[in-house]
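Of the protein chains in this complex, all but one are displayed in their positions.
On to subunit A.
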Amino acid sequence: MMNAMNVPSKRSTLERKLDKLILALFGGLFLMCLIGAIASGVFINRKYYYLGLGASVENQFNPSNRFLVATLTMFTLITLYSTIIPISLYVSIEMIKFIQSTQFINKDLHMYHVESNTPALARTSNLNEELGQVEYIFSDKTGTLTRNLMEFFKCSIGGEVYGTGITEIEKGGAERRGIKLEEVHKSSNAVHEKGFNFDDARLMLGAWRNEPDPDACKEFFRCLAICHTVLPEGDESPEKVTYQAASPDEAALVTAAKNFGFFFYRRTPTTIYVRESHVEKMGKVQDVSYEILNVLEFNSTRKRQSVVCRYPDGRLVLYCKGADSVIFERLGDGNGDLKKTTREHLEQFGSAGLRTLCLAYRDLSTDMYEHWNEKFIQAKSSLRDREKKLDEVAELIEKDLVLIGCTAIEDKLQEGVPSCIETLSRAGIKIWVLTGDKMETAINIAYACSLINNDMKQFIISSETDAIREVEDRGDQVEIARFIKDSVTADLKKFLEEAQQYLHTLSGPKLALVIDGKCLMYALDPNLRGMLLNLSLNCTSVVCCRVSPLQKAQVTSLVKKGARKITLSIGDGANDVSMIQAAHVGIGISGLEGMQAVMASDFAIAQFRFLTDLLLVHGRWSYLRICKVVTYFFYKNLTFTLTQFWFTFQTGFSGQRFYDDWFQSLYNVIFTALPVIIVGLFDKDVSESLSKKYPELYKEGIRDSFFKWRVVGIWAFFSFYQSLVFYYFVTSSSSSGQNSSGKMFGLWDVSTMAFTCVVVTVNLRLLMLCNSITRWHYISVAGSILAWFIFIFLYSGVMTPYDRQENVFFVIYVLMSTFYFYLTLLLVPIAALLGDFIFQGVQRWFFPYDYQIIQEIYRHEPDQSSRSELLDIRNDLTPDEARSYAISQLPREKSKHTGFAFDSPGYESFFASQQGVYAPQKAWDVARRASMRSGARTAQKK
């Protein structure tokens, strides 16, 4: 997308903390060098005549300029101690993360969606461990929590409710109240196709002719069939046609008309063809063409859409459908009963979580229409403020409407959403719903997802109060702004006080905050921002409704920057892009709404419920592994460098290296490189099923338990201890003659001995930190130690024409000819690891981490057997079949709650266009959209 905002480059919080650690190491390096440098300046003296410090001595050792000596030694020491900086750490981490994301996340069968053939996709490998520390999830609603599959569910025509279905929300509500609803058996002629899930014999197959108000029914169906911007595609028969619509609601409505016998099958730029059944008399089918004179498009300020059409017999009608509030304002006088009952029905549908639309029509006289049309054409051809003028003109004709009825569309929750949310909240993650929907439906969805329940104390900050409406009617923008701001301030203050009171009481209710977009605009003002943040952080769940994409992003960064918590945004549409980019981790649902969200996201999953696996399994493991890798790297480099540092003290601070150059350079590259990568890939504390069974384990990541400064400090302490053991044990034990030959060791013998001990110990220490040890661990650890021995055997055994390695010529063979070597090799690693071992034992015994408790509970239960077994069953399956078989064996979740909401068609594209996030699409520009879609689909097929 060319018009997207700058794509932020995201780095994980852990990595940023790692930078601090590296900085601290640089500080340590500097300190060590400074100590050495100053001491070298003090040490150097002509009295050490054997150092040849005559008049011609180079500056580095010239005792007559001690300052220069110190300065130059500083540089020498920096190169000498540079091993303290784990340069290969970043490379190793990148490698680990890359494999984690491409091999583990992308190929996890638990996150593979069979129906849409979509695996999870990690679009960046930067943020794997960030997934293990998420504390706030910001979720879009439509397409994320819900399926964005709209089904025509109920309707009300002429004051009569049709449709016998019961929504999940109604069932849930009834169960909560203890009423058992009887299961309504579907009648034989119940139709269920995409977009239509309606069961009422009174309207089907022409039966509507016998209803109290058949004319109203007729207008209702015609309105559905004519007033839309849908494009039919495919064959012109009811079974084969498919509708391409700007929003799934529209398609559902047209599909409904089709099922009621008003089959819209062809559209030309000026006409709509409808095949009408049972109009004249039962069973008669006729093709009728309606001339479309004007289309007054949908947008979110108008919240309605109208079509002016001319019947074949010359009748001019304006059909209008829209939100209840705007339609009711524009109804003509009279017919009060119908209005009242319809409003009741609307409320009834709304509380059932259905998305509602009101339908109305108006007969127009030719004169009046012509008169109006001139204005319309004028407005349409105006160059400035065209949108605004069109709105004004539309206002002129959309009045004195006659109410027909209302529709109710069901928007189903995605599979497993409620249980996923329940699991996530047990994991200590707080979920905020940010949606463009109106408040009632947003609250409904929140109920359906068990984000809000009746035991919670709800704080509602809404702009839809009488006081605000009254001010708005007066129309003074400045006054409105001031008034809303004041009321928002007052609300926030009041609620914050209340919230703090509840917090002080021990068993106070949980809190929930509901705020709408207009109020949010003021609450996000820098003065009120702190208060809003304070209040919302005290709430268990927060619902923001009627928010624009920009506000979604603002709320996300409010928590991200204001509270310094790790945030995750999940959404599926273009309107979620800014929120996805603003959060630490952005997740795109690869679903129906196109690819914008996925393109902007860091991870893409097919279903909301896969978030459980992504966070609780992959995220947690990644976090655990990266923490181990980082701390271990820190440890091994620090230990190694400190031995060098202790040696400096005994060389007159000259910067003599303890280890041969090659030992030093290969230490990080070969002798200790591979095992830590293996740990970064394979370490598991508890199995994947237990991770999901005990979501509480996730809290360790939120608290950052494994990469606290305290943890780093403990590692540093043990590095310190170990380096002392390495240096002093090896040197003190080598100070006398060796074997029975009485010969003495030199510098390189001692250093090779010390290096051997370091390599062995550091590799064994790695095994001690593993939670699960695969054969790869053994291979890599043994391989690393073996690599060292092979290297030193070759390196010290072969004399080349180059000068350097003669230092260590034959050293290892000399060493290995002594008993000293073997005794020291047994003693030093064990003495060095003893401290760590005691610490680990005590820690596990007296201050266990949560995961360690789980480990011990399930110590004797072999896990993961079921999955391995199922694989053994398949004997002669192709890999593909095996894969789908394996997939089919995965446990499926049954959805428990379902929730619904109303979302204005085109609403999202409206905000998106305001935000400049993606190219605005005219709602009626269906042809273009259709061609884009089919193009996308063919591209997918390839």
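Everything below uses one rule, namely that a residue touches a chain if its C-beta (ideal position, glycine included) is under 8 Å from a C-beta of that chain, and two chains touch if they have at least 3 such contacts; residues count from 1.
Here is the rule we go by: contacts and distances are computed from a predicted model.
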{"item": "Missing subunit (named according to UniProt) among the choices \"ALA-interacting subunit\", \"Pyruvate dehydrogenase E1 component subunit beta\", \"Pre-mRNA-splicing factor SLT11\" or \"Ubiquinone biosynthesis monooxygenase COQ6\"", "value": "\"ALA-interacting subunit\""}
{"item": "Residue among A:35, A:51 or A:595 touching the omitted chain", "value": "A:51"}
{"item": "Residue touching the undisplayed chain, where the options are A:35, A:68, A:764 or A:816", "value": "A:764"}
{"item": "Residues in subunit A touching the chain absent from view", "value": "45, 47-54, 56-57, 60-61, 76, 103-104, 107-109, 621, 650-652, 654-656, 682, 684, 688, 729, 731-747, 749-751, 764, 767-768, 770-776, 799, 803, 806, 809-810, 813-814, 818-820, 823-824, 826-827, 830-831, 833-834, 837-838, 840-841, 844-845, 852, 855-856, 859-865, 867-869, 871-872, 874-875, 879, 882, 886"}
